[in-house]
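For this depiction, one protein chain was excluded, whereas all remaining protein chains were kept in their positions.
Chain lettering (A, B and C) follows the sequence in which the chains are written, and residue indices restart at 1 in each chain.
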Amino acid sequence: MAIKKLKIACSGLGRMGARHALHFLEKTPRAELVAAFSPDEKEIAWARSKLEPFGVKLYTDYEEMLKHPGLEAVVVATATTVHAEQAIKAIEKDLHVLCEKPLSTRVDLSQGVVDAAKKKPHLKVMCGFSRRFDASYRDAYNRLDNGDIGRACVFRSQTCDKLDPSGFFVDYAQFSGGIFVDCNIHDIDLCLWYFGDSRVKSVTAVGITAVQPALRKYGDVDNGVGVVEFHDDRVAYFYSSRIMAAGQHDMTEVIGTEGKLTINANPMGGLVEMSEPSGVRREIPPDYYGRFKEAFITEANEFTEACLENKKLPFKISAAVDAVRIGCALQESLRSGKKIYFDEVGNRIEKANL
Amino acid sequence: MAIKKLKIACSGLGRMGARHALHFLEKTPRAELVAAFSPDEKEIAWARSKLEPFGVKLYTDYEEMLKHPGLEAVVVATATTVHAEQAIKAIEKDLHVLCEKPLSTRVDLSQGVVDAAKKKPHLKVMCGFSRRFDASYRDAYNRLDNGDIGRACVFRSQTCDKLDPSGFFVDYAQFSGGIFVDCNIHDIDLCLWYFGDSRVKSVTAVGITAVQPALRKYGDVDNGVGVVEFHDDRVAYFYSSRIMAAGQHDMTEVIGTEGKLTINANPMGGLVEMSEPSGVRREIPPDYYGRFKEAFITEANEFTEACLENKKLPFKISAAVDAVRIGCALQESLRSGKKIYFDEVGNRIEKANL
Amino acid sequence: MAIKKLKIACSGLGRMGARHALHFLEKTPRAELVAAFSPDEKEIAWARSKLEPFGVKLYTDYEEMLKHPGLEAVVVATATTVHAEQAIKAIEKDLHVLCEKPLSTRVDLSQGVVDAAKKKPHLKVMCGFSRRFDASYRDAYNRLDNGDIGRACVFRSQTCDKLDPSGFFVDYAQFSGGIFVDCNIHDIDLCLWYFGDSRVKSVTAVGITAVQPALRKYGDVDNGVGVVEFHDDRVAYFYSSRIMAAGQHDMTEVIGTEGKLTINANPMGGLVEMSEPSGVRREIPPDYYGRFKEAFITEANEFTEACLENKKLPFKISAAVDAVRIGCALQESLRSGKKIYFDEVGNRIEKANL
Partner (left out) sequence: MAIKKLKIACSGLGRMGARHALHFLEKTPRAELVAAFSPDEKEIAWARSKLEPFGVKLYTDYEEMLKHPGLEAVVVATATTVHAEQAIKAIEKDLHVLCEKPLSTRVDLSQGVVDAAKKKPHLKVMCGFSRRFDASYRDAYNRLDNGDIGRACVFRSQTCDKLDPSGFFVDYAQFSGGIFVDCNIHDIDLCLWYFGDSRVKSVTAVGITAVQPALRKYGDVDNGVGVVEFHDDRVAYFYSSRIMAAGQHDMTEVIGTEGKLTINANPMGGLVEMSEPSGVRREIPPDYYGRFKEAFITEANEFTEACLENKKLPFKISAAVDAVRIGCALQESLRSGKKIYFDEVGNRIEKANL
């Protein structure tokens, strides 16, 4: 008996694109990676040895790839600047889409993806908020949903990268949308997930350039703190950093009226502890992939299953616009130095409405 | 050979006052608790059995107590509203003073204590910032001072109390100065200690009433988040809460350009861990005294030694005003919903000066 | 281009057999699960819905399955009592074998597998010591091998199962070989791996029946402590238990002359911590699969790769006999109450030879 597999293509074969391609090739039994696209010769060279031998057709033209015979779905993992455009083109070709986060660094472009998806309700269009697929975040959500900590009212979350002394992230800042859009977007999405339909009342953000003053020219920082007030008497605060010495430390804390849930308070790179003359030491993951690899694989499998069986996706594509909207407002507050206020229906207002 | 002991009196015998009295009576070998004052009959009754038998003279009139023969020092541990007044009176009587924090909930009254102290440079006048005497905070400071984490640039600190279902803290809020002045004052002081002479650029605060909406009538909240920007490209953020389910969790994190120091990330009430059908569990201290008892005793001993041997106190009394100033600004921002800006010499300004 | 995949069959579809089957079916891209055998109707029923639709041929006769066209390898995951016999039959059919641990509860039968394998040096024959494939155990081994803790001299390791109130393990004890052969076999194997070629000098074991006195009739216990001395001045001690309240806790500690490595000192079922009125709590894995799932998958993939590319296996099949020999000696010491001595070439001797 032949088993139906989802024919999927991967657009973009950079750091994360290559991982997505391999996840669909090797770790997603119900998917068949049939094609891959990259405009970059080095990436194509990599694909020639790692993908092509397994039957993956390589393309250097995105639109050509969309015409690959029998193609059903695309994972968009190119540079953020073309996420929205590529996602929309795929949707228009009647293909399911898994688009890396953020949809765009701009709210309007992000909304464009949502609008395109709305016209094709039979398609599965999802933003790759990997933490939504992480077992620990799901466990925490289920406990919260079960009432274990009463009403969630304070949310703290951080995305902290290991310091990259190469200064790579300075140039990257031109296109990333800034630290709140690029890093805290995950934390913001988690907050919206855990708080449900809370509406933003105000945002404020501040930040510093601890090691890379050059970031200022792009209106960005290497350490940012943002605070979001909600109209239903809840508050969230976020921290992002690009200067962690020990490694990646993404963590979240949800405080409720009857308890608290903490996710990854004490990061660990494995289960080994070293006792040495200088004390007791453990290593921690060097990057987000070290923390979230399993979540990415779960994402690939669940997206595949949703496409094949026309199942509901675990969250709506519009969530991605909500997160970008808050991320952009935080970034704006960082740049202007001003607090930004919203009324209960989401319109910006000039003054606090206490 | 007779050993010289410091003759000290304790003003106030409430929760913390009684502890101070016992620390000086039993845990401070070089001090002699000679007198104690309380206007409260219940407190006096307690003192009659716990202090009087050990030679402590009890007073119901503060000024009478200040005349106690041979008295050299006073610990002021009454209600916050009279801290400053009592401290000043003791200074004027030429007595050393250890005053519980905060000196006052108002900046001007706090400054009054500093002014009084300045006129008597031979006296030791100290604000009871107990965490300054905590072994772990000192250890962290020394590592920071030693350059172990490079330049400290981000500071996070929280004071989180176990939920008191009695609602005691609602009435208390009338006099406490608010959650940023009452709770985060410690975190603010630690920040100023660790950052050195950084000058405030802006403050913002938000908060919610998760379990005690009645706090609003006093302009207070039961969960607050405050952010302080400094002119030298540093940032601090604070959290305070009165609704922790498990117990007291005061913790601090200092992020530097080359590393991070964390103090009490994982609170523990002891060294016992229970493995049960529901998992692995540990208890945590129910209140700040469970966390800081040893620090209070060290404080008593070091204050005593400084008085007896005319040694320098570990920090200046003016630090207490700096902390109150920031705490009050945070509380004001909480109430107004506005961000507050300061120029480089500490004057308030209307707009962000980017 | 067609990619060569290893055609493998799974013998036994019980708890662990079913997992192996699924690992080869879904998590081992270079393997093709072509056949499965079980003598048990319920297991076959399971396979009919979970394996057959994916092209897996089901057999109720082991020897028939060995004749499956094109079959190259077999994973033996039936009851321990038939491990050796089935492994030998597969070897004789010129098939690679991955045999679940232990090869047998008897040393001579285990040796039979080794002898059969020796005659077919072109075959890959491996015992499923899953911890050898665990990332943390490998990390610890590499640190040890790198000299990070000097010379390893003390080894402590435990295999502790969550209490199963059904009493299942009483009946199971008839065939399991006893707690040291069934549970500590892993710890013994790790010890031999980490210590290298140390030779046993003595073994002693004691044990109790804390919750299942009925185990005594099979010469078994529900908590055992075993000590193994080695001739090269090293010592190992083992603990096994079947009564853990909180869940599975397998852990290991290796003490060297310059440091210590600990693997899984603090078991965690995920990254979520709950703060509740009773304290701070975390859950732990309910069983060994919760701890070692990834190791089993790595095992399947590495075994497959070794077969396909004629690579060296990570450890010799003879290691499995060495572990059974020590496990059986511990079990014998438990039953007789006596210490057992060995000379430097492995012969039993009557008295200590100090």
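The rule is short, and it goes like this: a residue touches a chain if its C-beta (ideal position, glycine included) is under 8 Å from a C-beta of that chain, and two chains touch if they have at least 3 such contacts.
Quick caveat: nothing in here was measured; it's all calculated off a predicted structure.
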Remark   = Touch with the missing chain holds, among C:Lys5, C:Lys260 or C:Lys316, for C:Lys260
Hidden-chain contact residue, picked from the options B:Glu92, B:Asp115 or B:Glu273 = B:Glu273
Ask   = Of A:Pro69, A:Pro121 or A:Pro277, which sits in contact with the chain we cannot see?
value = A:Pro277
Query = Which of C:Ser11, C:Ser202, C:Gln248 or C:Gln331 sits in contact with the chain that's absent?
reply = C:Ser202
Query = At which residues does chain C meet the chain that is not included here?
reply = 149, 151, 153-154, 156, 202, 204, 206-211, 223, 225, 227, 229, 233-235, 237, 239, 241, 243-246, 255, 257-260, 265-266, 336-339, 341, 352-354
Note = Those residues of chain A that touch the unshown chain are 244-247, 249, 266-267, 269, 275-284
Ask   = List the chain B residues touching the unshown chain?
value = 1, 3, 25-27, 29, 52-55, 135-136, 139-140, 143, 148-149, 258-265, 270-277
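Convention: only the chains that are shown with their structure count from here on.
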Note = Highest contact count belongs to the pair A-B
Message = With centres defined as the mean C-alpha position, give me the chain A-chain B separation in Å.
response = 41
Interchain centroid distance [CA atoms averaged], chain B/chain C, Å = 57
Note = Each of the following residues of chain B touches two or more other chains, namely 244-246, 266
